[in-house]
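To start, the structure itself, in structure tokens.
A single protein chain has been omitted; all remaining protein chains appear in their positions.
== subunit A ==
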Amino acid sequence: MSKGEVVLLDCWASPFCLRAKIALAEKGVEYEARAENLFGGKSDLLLKSNPIYKKVPVLLHDGKPMCESTIIVNYIDETWPSPPLLPSCAYERAKARFWADFIDKKVFDAVCNIWKSKGEVPETAKNEFIEILKQLEGALGEKDFFGGDSLGFVDVIAIPLTCWFYAVEKFGGFKVENECPKFSAWMNKCMQRDTVARILPDPEKVYEFVITLRNMFGIE
């Protein structure tokens, strides 16, 4: 399904880049992923394409840059409409955007509060993380996916963050499966999807990456 040249400025461990990759894969769109070295020196293209934040992901469609992963996924959904990620009903769309916004505001910060802890992870950090997952369980309800019967916008926004959960579990000394079984079941359903399974990196590799980050920030 060619509709111009698509380039993604990327970092393999970034859950935000993974969102864009899953969305593009779901739509069957071919693209070139260009790995950015976020610590060694960002490329001129990145700095020019995202002068405000200088962050990945950046999606370039026929040379036109777009930033912020949720906005990028929205754009992908509008430009390549099949199969749809956002619902067709305006109210359901508003609900999907609400939960995507909730995930953006809460999940990664809670993840970082755990792995950035010096020494033992405070109970408050663990409880906050679990509480957030429980709220998402409430939003999921009895559905297989946030999108209903199939992967939707909120699933694409949420699932990439889960490849950081193994690291969170190791540092926090708990298991998502025990604390939030419904959420864990949703994760497994998503991983049965080919696009998700082949795009999400090995959580062990993410864990090693997090250890590297901790060393870089001088956290013991």
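The rule we apply is simple: contacts are C-beta pairs under 8 Å (C-beta built on N, C-alpha and C of every residue); 3 or more make two chains touch, one makes a residue touch a chain; residues count from 1.
What we mean here is this: contacts and distances are computed from a predicted model.
The chain not displayed here is annotated in its UniProt record as "glutathione transferase", chosen from "Cytochrome c oxidase subunit 7A2-like, mitochondrial", "glutathione transferase", "ATP synthase F(0) complex subunit 8" or "Nucleolar GTP-binding protein 1". Checked against the hidden chain, the listed residues A:Lys54, A:Arg97 or A:Arg214 yield one contact partner: A:Arg97. Screening A:Ser43, A:Thr79, A:Ser117 or A:Ser184 for touch with the missing chain picks out A:Thr79. Residues touching the missing chain, restricted to subunit A, are 52, 61, 64, 66-68, 71-72, 74-75, 78-79, 90-91, 93-95, 97-98, 101-102, 135 (touch as defined at the top).
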